[in-house]
Structures are given as structure tokens and as C-alpha cells.
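Some notes on the structure that comes next.
All protein chains of the complex are present and in place, except for one that has been dropped.
Showing chain A:
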Amino acid sequence: MYSHGSESLMKQAREIQEPELQKFYSRLVKLLQGKELGHETVDSLQRLHLILSATKYTRTLPSELRTRLLSLLSSPVEQLQVLSSAVLREMSPLSGEELNYIQENVGHLNSHTAALLLSKAGTRADLSSVCVQLLRGLDNRPSEAPAHSLMHTLPVLNTILTHSPECLTEDHITLLSKRLVDWLCYASTVQGGGASSGRFFTGPRSRQPVPIAELDGSSVSGNFFTVLCVGQGFTEDQWMNVYSFSMLHHWLLTYHSVSIGNSTVETANRSQLSLSHSFSNDDRSEVDGSLVSMVSATSSSSRLLPPKERLREKAFQYCQRIIEQSDRKAQKKTDTDLQKACLVEAVCILDCVCVEDASLVFRTFPSIKGLFGRLSPDLSFARVLLPIAQFYLNHGEMAAVDCESVWKLVFGQFPAELFNDPFLAHELLRFLRLNLEKFQLGVPQYTHFFPNLLKFLAWDSPAVVDDFVDLLPSLVTPVTAVELLHTLLDLPCLSATLILQLRSTCLPISEQGGRGLLSLDAFRNPSFRGLFLFMLRGEAGSGDTIDRLSTLHDLLAEAADWPRVVHCAQTVPVLLHIYFSTVVMVADEKLLAHLILVMLERSSILLKIPTYVKEIHRVFSCHLLRMCKLWPSLVVDQSHELVEFAGISGNVYSKEELYTHVVWVLGEYLSVSCDSRCSVRLITSCFETLEAVLFEITSSGTPDGTVCPAPRVITTLMSALAKLASRSHDLIPRVSLFLSKLRTVTRSGSVAWCSDEEDLVAIVTRGEELWSLLKAPGVAQSVLTPSHHITTPQWHRDTNVAMPLQLRALTSLTHPQ
């Protein structure tokens, strides 16, 4: 598709030299001077566009060429309009003269010129002038204007709304509201464009107006025209009906929310559909205020309403009609897809108008409820059900409607069955993200569905991890914390399980061969059913984890190199960091203690993916440290498990990072100053455990003869022993003995347990420092177990320290030396 030829073409365009370029410009000017502009001109213009767009640095055109190109904007040949607009878009902004030229000569603003003006708009004033020009064309159209000349008006206005809504004045808004109402509800209901029907005989009979039809072929009978009506050809106002509906939602979001001049607020409103009543600045509606509130309760006398309110009412009616039309069986598949898209749009618009005028809620809910009832059994309508869920969330409370079934569907069923639909995942997670506060207040039980929500992440981590970075903190609650940690650690297993689930439904049972044979058999094996079912659970609360987790890991061993599983494993450390950062803020000490146990336990029960285990250990180490720093008494509290972990010498080799940190926190926080429950016996038993391990790993032979313990482990052990000894002085002789033995052994040359000479020197140096420190127990104690007011100084608050500092500061200021 992209060949070497194309690549060299792009290179040529980018690297064309200045002299050659100037020659090209002059040749092009000559061509444009001719009366007839043929294929050669068009080709050259196309090449010019390629040359200009291929590089990110702006080139300058000679002014004559620019002038010629400007004149092409009003050419009757569309190709020339397109090319000149495209070329000029790549250039520097249009000067004031050029803008005047366009205004005077281009007459009725064609779509391509409008595109150029929009693209080169330098200020809001530029956009305003385009807006004014367009609306002038809307108001008084010359009769000889070509058909479809109005059609780009609404898209251009929509663009201006997006970037600068205040470009439209109140009058403009009123004018457009009226026109939108006309186009939406009063477009003709007969077919247009008789010339395109291709009939040979155009007798009087065939000139009878043919009515338009619904998508299933039935007649429209008395109803108004919508985007879901078909005909052989269309009149202009029917086209405008399509354009109007296409921008209606955006229009309502922009001008029917709280009207403040600040565009960022309106952008926020646009994207958040906040529950706010609009106060129209229109003087007329203030006068009609009482009339409005009376009238909006009944739909009949809508003509009495001011333009904005009338548009709201008509939008309501249009959407109700769309909902009715979407139930018809369309004859073409593209129309079925369009019906779905229209439903989404209609529900969103209804939601929008109900936010603006709460009295419409009662008129709207019946059809929304009907839609929900009709569509909820059919999963292919899942994406339509999301805006419906948004409607329930926004207005359900007011209408006193029970929304339980909605949340069961959205959080219970969708993730479980549609986790592999990337669009649904994106939209559902976005729905959750935007309404997080509302959910936390009104539907707090959504956090119980975290196993289901994590299925999206397990299936397609790269696409949705960004959403989970935002969502995960809200899922961490004291109730869910432990189970959530287990689930996050087993996310790669969930990933593998989902793959197996899909494969098992696709592949026939008898098929052998292919990837995933063993794990697929295991998945289908009844005796392992429970394990997989636990992974696939939708709600939390049925247990933190399962006993036979390591069995599950063995069964899924071959999944460790499946790309989806690997992608998933790469996102887990990031999420764990977020998890731990959040959990320390919501958890009490008891929960944190439990989490430490989980960390120690799970450090050996993880799916064996290369680098996964190491990464998890690194995260654990980091957060173990943070937790113990925040709550030092945790160490004494969990001392039994921590010492047990530290006593397993195998951990030195298999879990080096975590082991090092466990030893460090034991050394640092196992003291009376951190927790009064710390007894001498506790310190001694910890000391003995660590001492035994240190002896073992520094003995002459290592377990398998090949692996050496990391130097950092040895120095950490030594430091920890020294710290413990400084708190219980009768342990000091034992440490000193070991350290002096260490010095002796290493003096004789290399040792079996340390291969690198520099590392050995570092270890020995540390040993000597500790040894000399321990010679003075009192000093050792204050250095190795500093008291609280030294480790956490609060200089400015400390009365002992603040005064001297102040005096010193004043002295140095007043006596410059």
C-alpha cells in the first residue's frame, strides 16, 4: 500500500531545492494566466499542494501566485476551488487585503472558501466576520444561488460554536433557533429532485408530488420529515433537516446551558451535562417567564413560546418521533446502523433538554423506560443503553424510578459479556469517569463490581489503562481493598481466562492441536471449574482469593507468553502504585497490617511471567517502606510474619528486593520508641533469625554453588543486626564477633559468596564502620536508633531549636561579615 515509490515521492517533495521550486512557481503562474485551465494546471496545483504539505516548515509563495490562487476560489470548476483552498490553507495567514478580496469577489461563500477562512482565522473577530457573512447569506439568498448552497452553513456555524460560541450574538441565536425549528419540524413531506428520477416521460401525471416513506416502506402519513425518512430525491429543506439534526445536540449543549461568557465553562458544561437550570438573557423570555412555566407543562400551545423554548419543545418532539421510527424494521443494513446511532443521539438530546427544563422529565420518562425494556435483552444494543443509563442517572431520582435493573445491566452484564468490544469499553468507562461523583453519592455499590470492570483492563490493557488510572482510586475502599489487591495481582490470570473463555466458545470441543491446548483442556475440566469461575466472577464479596491459586497458576503457565497476557502484566505495576498510594489514605492500621501479610504471602504466588514477578516485588518493596514509615508500629504488630519471612534463607536469592526491604524495616522500626509492645525477647528472636541467615549465606558454600547473594542484602543484614544490637546491648558482642571474623576471612583473599572485588570492599568497609560504632554502645544507640525528635525535626515549631535559629539569623543579618 505504501510503496517505495510513494516514499521517494514524499522525499522529493520535502527536499525540493529552492531554484527548482522557483522555476516550478513561475511555470505554474504561466499556466494560471491561460484562459483554459486544463489537466496540466490541475496536476501542477496538486503537486504544489504535495510540496507544501509534505514539510512542516512553511514555504512562501510569490505574491503573484497567491493572487492567482485567490482568484481560483471563485472558479466555477469545483476542482480548482478545492485545490486553491487546500494550497492556501498550507500557507501563512491571509492578509487584510486578501480577506477583503475574498469578501468582495467570492460572492456567495462556497464551502471550500469557508474552510479556508476558518482554517486561517487568527482571532475571534475573524470567526465573527465569517459568521456574519454566512448568516447574511441565510437571511437573504439571491434567487440564482445554486442548489445546496446553504448546506455548508450549519457545519461552518457548528465549527464556530466549537471554538468560540460567543461569536454568535443573541439576535443570531434567535434567528437560528427559529430556522432550526422550521427545518426540523416543517420540512416538506414530499419527494424532491424530480429531475433525478430518471423518467423518460415527464407528463402531468408524473409531476404529482410523491410522498416520502419510512425506512420500512410504509407511508409517513401526517408526521413530519426526519433523517429516518427516505425518498428518491430530496428538497433543500429536507437536506437542512438532516444538517439541523446533525448539529442539534451540540447547539443545545452550547446555548442552552448556563450562559456565561467564559468559553472554558461552556466547554466543561458541554462535556459534563451538569444539572443546571438555564437562565435566558433574552429579555422577552423574562417577560414571558410566567407564561413559559405555564405553557411548558402542556405541549399544545408551543407557538406562544420564545424561540429558545420553542426549539427545545420541537427537539423533544423530533426525538420522540425518532424513537418511534427506530422500532421499524429497516430494509437496508446501513439504515439499521443509522437507527442505532439516531437512538443514541435522540436519548442524549432528550437528556439535555430535560436537564434544562425539568418539567419535561415526566413527559420523557415513559418512552425512555419503554426503550430500556425493549432493548435491554439485546446485547447488540448495548451502546444505545449507555445514554439511557445516563438519563436514568440524571433524572431517575426526580422521577422516583428504580434504577437497580439499569446498574445490574451496565455493571453486571455488559463487562461480563462484552469485554472484548473496544468501543463499548471506551464508552462505558467514560460514562463511569464522567459521573464518578454521582455514582459515589447515589450508587455507591458500583465499587462491588470491580471484578467485572477489571475485565476491560485484562482484555485490552493498552487501550483502557488510561481510564483506569482515573477510576482505580475510587474503587479502593476499606471494604474492597484486600480483594482488590488480590485481583490486581492476578490480572494476567484473568486475561488468560478471558482468552480461554472466548476460545472455548469458538472452538469445538473435539478439536485438538493449536495453541492453548493444555490450558484450554484445564478450562473445560470440571474439577478446575471453580478456579476459573472465581476469576470470572462479576462482583466482589465472595472471598478475597482462592486456596488453590498456585494450581491455577500452574494450569495457566503456558499463557505467560501470550501477547494479551504480557500487555496486561505490564500495566499491573502502574496500577499497584496507584492502589497503594490510595489505600494508605483510606485504610486504618489494621487494614494496612493485613495488606502487609498479603504482600508477603503473594510474593511467591504470582503467575510466572518474565520480569513480572520482579516488578511486583519492586512495587511491594517501595510501598512496604512507605507504609512502615507512616505507621512504624506496623512492624512490631506484624513482627511474627516479617521475621518468619526474613528467616527463610531461600528468599535472599528468589526475592532479593523484597527481602532486603523486609530486613531493613525490621532493623529500623523494631524498637520500643516505635511501639511500646516491643520487648527484649522480640528483639533477640529477630536478631537470632537474621544472624542465622547471615551466617548461612556467608558460609563457604552457596546452596547451588553458582549464585551469590547480592551485596546489598549482606550489608542490609549487617546494618539491621547492628541496629537491633544497639537496642539490646548484650547482643553487641555477638555482632562484633561476626564483624571481626568477616574482616579476617576477607583479608585472606576472595570469598565464595562474593565474586566482585569492589562489592567485597564495600561490604568490608561497612562492617568496619559498624564494628567501630558498636564499640561505644551509647553512641551506637543514638546513631542507629535516633529518637523521634531528631528524625522528624520541626525546626520552626521546636521551642528548643527555633529561638537559637532566629537569633542566629538576625545576628547574621545585622552584622554583615
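Here, a contact is a pair of C-beta atoms (placed from the backbone, for glycine too) under 8 Å apart; a residue touches a chain by one contact, two chains touch by 3 or more; residues count from 1.
Simple rule for what comes next: contacts and distances are computed from a predicted model.
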| item | value |
| --- | --- |
| Absent chain [UniProt protein name; select from "Adaptor related protein complex 5 subunit sigma 1", "BZIP transcription factor family protein", "Snurportin-1" or "Myc-type basic helix-loop-helix (BHLH) domain"] | "Adaptor related protein complex 5 subunit sigma 1" |
| Hidden partner chain, touching residue among A:Thr123, A:Ser221, A:Thr744 or A:Thr792 | A:Thr123 |
| From A:Arg136, A:His163 or A:Arg808, residue that would touch the chain that is not displayed | A:His163 |
| Sole contact to the chain not displayed, among A:Gly231, A:Pro573, A:Pro632 or A:Pro711 | A:Gly231 |
| Positions on chain A where the hidden chain makes contact | 1-7, 9-10, 13, 43, 46-47, 49-50, 53, 56-58, 78-79, 82-83, 85-86, 90, 92-93, 111-112, 114-115, 118-124, 126-127, 151-152, 154-156, 158-159, 162-164, 196, 215, 227-234, 239, 242-243, 245-247, 249-250, 253, 267, 270-271, 332, 334-335, 337-338, 340-342, 344-345, 348, 383-384, 422-423, 426-427, 430, 460, 462-463, 466-467, 563-564, 567 |
